[in-house]
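Here the complex is missing a single protein chain, while all its other protein chains stay put.
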Amino acid sequence: MMRYKRFFLQLIIILLFIGLVGILINNLIINLIRTDLGFNFYWLLKPASFALSEHALPFSPSDSYAWALLIGWINSLKVILFSLIFSTILGIIIGLSRTSKNILIKKISSFYITFIRQTPLLLQLMFWYFVGFLGLKNKFINFSNILKINTQGIEFFGLSLTPEFSALFIGLSVFTSAFIGEVIRGGIISVEKGQWESFRSLGLSERDGLIKVIIPQALPAIIPGLTSQYLNLAKNSTLAIAIGYSDIYAINDTIINQTGRAIECFIILLLTFLILNLSITNLMEKINKLINKKQIYIN
Amino acid sequence: MYLKKINKNFKKFREILLLNSLNNFLTIILVFAIFITFLQTFNWLIVNSKWTAVTTNIPLFVFGTFPEDQRWRPFIWIMSLLTICFLSIVPPKWKWLRKNLLIAWIGMIPLGIFLLYGGFGIQTVMSRNFGGLTLTILLTVCSSMFALPIGIGLAFCRQSSLFVVKKLSSIYIDSMRAVPLIAVLFFGQLLIPLFLPLGLEIDSVWRAIFAFTLFVSAYIAEDIRGGLQAIPHTQIESAKSLGLNHLQIIRFILIPQSLRIALPALTNQVIGLFQNTSLMSILGLVELLGIGRSILANPKFIGQYIEVYIWLASVYWIICTLLALMAKYLEKRLKIA
Partner (left out) sequence: MHKLLSGIAFLSLLISGCSSSYQKDTSRLDLIKKRGELICGVSGQIAGFSFLDNDGKYKGLDVDICKAFAAGIVGDAKKLQYRPLTATERFTAIKTGEIDVLSRNTTFTLSRDSTGGNGLSFAPIVFYDSQGIMVKKESNIKNIQDLKNKSICVGSGTTTEQNINDVFESKAIPYNPIKYQDASQVSASYLQGRCSAMTSDRSQLASARSGFPNPAGHIILEDVLSKEPLSPASDGTDNKLADALRWIIFTLITAEEKGITKENIDEKVKLAKNNPQLKSLRRFLGVDGGLGEKIGLRNDFTINVIKATGNYGEIYERNLGENSDVTLSRNSNKLYINGGLHFSPPFN
């Protein structure tokens, strides 16, 4: 009797779910017919007829929408990758400063973390872009031709970055670093106090002890937190549209505006993000496994 | 001999001036940097800054385009929210009030809707006139109040022994967490109308609340699930032995315990939600950041970016810090209790 009841309950839930989805799709079809929007992906092969200032691969307005979307993806991945590296470095510095013995450093880093975390990322991005880069006007920051920062962006060893990219990259890195800093601090704190005393008694210096003893033990606690911060970083990169960087979301937005294909573009956006998420999660899991294996060797 | 002396002198020199350790050296540099930053900021504040964009538009920042003679309505609502926040932190002496705090919190939504939209004797105001901080708060309060029960439900569904329930809720939670918020909001603003039957319209504020609720409930569900997993199994066993049934265990043991454990994470969700309402400025609602953008577009105030951004940042910062402090206080109190 109990098993039948469970079976029926599940059946009802499935039916309700299918019914709900059915109603929504039914409405969608009715609305698409009513508004003559239709549903297909043939438009992907039509020429995009808009120009892009930032493209890693050759792009001209007569290329197809599909190619424009690919360019958008490359732009997104570029900014995600750059910010990922930089925010990790910055986050480690912040996290270590939080556990530092120097009171001033500790206070500054904790102020940094609270301030960054208590203001919206979108506002920070606008600040970096409109005040940080465009506000420079003609005031150059120029370190003997190696590093140049002005309204036209950053130039570093001949590698020139546009202000849109730079503002997004710095904004995302700074924002994420505050979160990564907390993750790192949490990891270091999770290591037992006894471990610190034991390496000190072994005569290792503070720095050596931190690198050789504490961090390897903190890593298993850090990696999951780090993964979710990386995922957030990737998702947050879609705010690029607010400061004129042509990432995948911004290009989807332009295409929707030109073609009216909102549903199709939305599906493309969702699918690509699901794939990106899965790949980041898998990659981090592999790193996690690798670390765990090494730990066994060390022990 | 001579060399040794130099060496000795040099060491002394280093001890006095460089204070021999890297730590103190860093301290000096930092103090110097802070000093310069303060000096520059102070100089800018006194000499160069122009605050007209902020000072002449304070009512706009708070109430948006809400009709001028009706502004007491959002004001009352915000004030009552503040009062109830205060009451939740510092518990009142009257027992009946303490017991009914939850009801009061839930009652804030209909009160807010009544005060903002009007009707029943007071002038109706359309949601298109909502804006500024009022709208930001409306979005945050409504979305978080709706998302909490849904999130709790999802968390329990994910732990359910029914295969279908478990699969459906985990698919929902995982896919929602994989998608950028702006895409969900975009869905809410532009695509929801396509899924509704002709003639049925939901106004844009409610569509935004709906989208935020969809998004945040998935995150809350994961936090609650974490709380549920942290509850020791012995508690459930002992509750069973006391003769509590399944629903009673959920109501009296699992929900309050998991909420208490997940409280810090939940606070972070609310703070995050409050900040993320700013994304609506990209999608056409003039909430706090949106008002800032509109004001910067006015030819009278063009170029006052730094001032407006600093002002907005401090408003967000103050409110978020208050929320965080409140949560910390509540956490401490719950631990003692």
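Chains: A and B, in written order; residue numbering restarts at 1 for each.
Criterion: a residue touches a chain if its C-beta (ideal position, glycine included) is under 8 Å from a C-beta of that chain, and two chains touch if they have at least 3 such contacts.
Note that the structure is predicted; figures quoted are calculated from it, not measured.
**Student:** Going by the contact rule already stated, which one of A:Ile92, A:Leu134 or A:Ile287 would touch the omitted chain in the full complex?
**Tutor:** Checking the options A:Ile92, A:Leu134 or A:Ile287, the one contacting the hidden chain is A:Leu134.
**Student:** Touch as defined at the start, partner being the missing chain; which of A:Ser205, A:Asn257 or A:Asn282 qualifies?
**Tutor:** A:Asn257
**Student:** So one chain is hidden, and I want to know which residue out of A:Gly72, A:Pro120, A:Pro163 or A:Gly209 touches that hidden chain in the complete assembly.
**Tutor:** A:Pro163
**Student:** Give the residue, chosen from B:Lys93, B:His246 or B:Lys300, that touches the chain omitted from the document.
**Tutor:** Touching the chain that is not displayed is residue B:Lys300.
**Student:** Would you write out the residues of chain A that touch the absent chain, in ascending order?
**Tutor:** Contacting residues on chain A, toward the hidden partner: 8, 11-12, 15-16, 19, 22-23, 26-27, 30-31, 34-37, 49-53, 60-61, 130, 133-135, 137-138, 151-152, 163-164, 241-242, 244, 246, 250, 253-254, 256-258, 260, 262.
**Student:** Can you list, in ascending order, the chain B residues touching the missing chain?
**Tutor:** 56-57, 59-60, 63-66, 68, 126, 128-129, 189-190, 193-194, 197-201, 204, 282-284, 286, 293-300, 302-303, 305
As a working rule, only the chains that are shown with their structure count from here on.
**Student:** Hey, how far is the Cα centre of chain A from the one of chain B, in Å?
**Tutor:** 20
**Student:** Provide the residue numbers of chain A that touch chain B in the complex, in ascending order.
**Tutor:** Interface residues on chain A, with respect to chain B: 6, 9-10, 13-14, 17, 24, 27-28, 30-32, 34, 101-102, 104-105, 108, 114-115, 117-123, 126-127, 130-131, 135, 231, 235-236, 238-239, 241-242, 249, 256, 262-263, 266, 269-270, 273-274, 277-278.
**Student:** If we count contacts the way the header does, which residues on chain B are in touch with chain A in the complex?
**Tutor:** 23, 26-27, 30-31, 34, 162-165, 168, 175, 177-183, 186-187, 190-191, 193-198, 271, 275-276, 278-279, 281-282, 289, 305-306, 309, 312-313, 316-317, 320-321, 324
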